[in-house]
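FYI, not all chains are in this one, though none of them got moved.
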Amino acid sequence: MTVFTFLDYAAVFVFALTGSLVASRAQLDIVGFCFFACLTAVGGGTLRDVLLDRNPVFWIETPAFLAVACGAAVLVFMTAHLFESRYRLLLWLDAVALGVAVAVGSGVAQSLQHSAPVVVVMGIVTGCMGGLMRDVVSNEVPLVLAKGELYVTCAFAGSLATVLAGGYGLEANLAALLCALVTFVLRAGSLAFGWSLPVYKSRPPKV
Amino acid sequence: MTVFTFLDYAAVFVFALTGSLVASRAQLDIVGFCFFACLTAVGGGTLRDVLLDRNPVFWIETPAFLAVACGAAVLVFMTAHLFESRYRLLLWLDAVALGVAVAVGSGVAQSLQHSAPVVVVMGIVTGCMGGLMRDVVSNEVPLVLAKGELYVTCAFAGSLATVLAGGYGLEANLAALLCALVTFVLRAGSLAFGWSLPVYKSRPPKV
């Protein structure tokens, strides 16, 4: 098992936790939990595989990914009520999954010899799109619209780290670790300390 | 014409009826009706074909599916005002389409020799995703979020029936019939008698 395979399972598991938490907020039954777990967990990677024309899609080749996602759903179904704030938990788990998924996505694109912009986009797609599908389908405000927080920016920075690491000849596993760290640390800083970029001001004050 | 071809047309027609009913609730013009009819009718099957890398996608190979969907749109445009409750009608038509589409989707995946989990997922994708796209685009609350009702569960049970029927060597046409029946009967029971699975309780009472 390569580090990418392991990271892929890890991202699927943690994203599945966030999907299940959304299902718990919507008070669905266990099948609804599994649906949101799978949608969130494999959504981004599926889009990446379709765009890169990788056949078969990763979870069709290895259905164990679906089992992992459903396992996460069952776990959350039985334990989510133990947590004080499920939304806060969701945000932090999503941050972990984001880091891991960006590393997987940009790493996969890089291993297929794609150009730097495509590597960056695939990192963002793999990292952000599963969560985006979860939010759109469940009618929650998408995290990519988070005001005054970093979100897509973290995925962008992480993917960029992969590209730079590749350019400097860093070994792929280390590059993936670096990418995941950059992404997660930025997102964590944004959640914990309010790190952000200047946002667009809708209208300057009249002088 | 095999039974699958016939079922595919039937699912497209009935899903197109539901898409048109949503367009009628949004008070669109006839082209809007056709847009929602086609989106709902071919959305799930298109996603299935893209995921399974079937080329060309079914309605690109046979554009008659689009004609059937647009025919359903015209029919609804002229008659929907005759119905007392269009939302109730939408729910029941959606239940029929769900049953048929799950049978088609899981049957297609099975005929391509995919593994059991992939067969189950393709049944759910074909059955639920067209309606999900309809609901997300039209800003209606997605039926997959239906509280205290079975929805994805019905698709799951139907797909499972396909897998089991295949395992016991049942002929493919009979397996498709069985799958459609299981899916529809469960969904109908949920709509008519309130059948449901236990839902997640957000917080247990403090002891």
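Just so it is clear, A and B label the chains in written order, and each chain counts residues from 1 on its own.
The definition used in the following text is that a contact is a pair of C-beta atoms (placed from the backbone, for glycine too) under 8 Å apart; a residue touches a chain by one contact, two chains touch by 3 or more.
Source: prediction; values computed, not measured.
Within the whole complex of this structure, the shared sequence is present as 3 copies, and 2 of these are drawn in position.
Just so we're on the same page, only the chains that are shown with their structure count from here on.
One finds 28 Å separating the Cα centroids of subunit A and subunit B. Contact residues of subunit B toward subunit A in the complex are 50-53, 114-115, 117-118, 121, 124, 128, 132, 136, 141-142, 144-145, 147, 150-153, 156, 196-204. Those residues of subunit A that touch subunit B in the shared complex are 23-33, 35, 38, 46, 50, 55-57, 60, 63, 66-67, 77, 80-81, 136-139.
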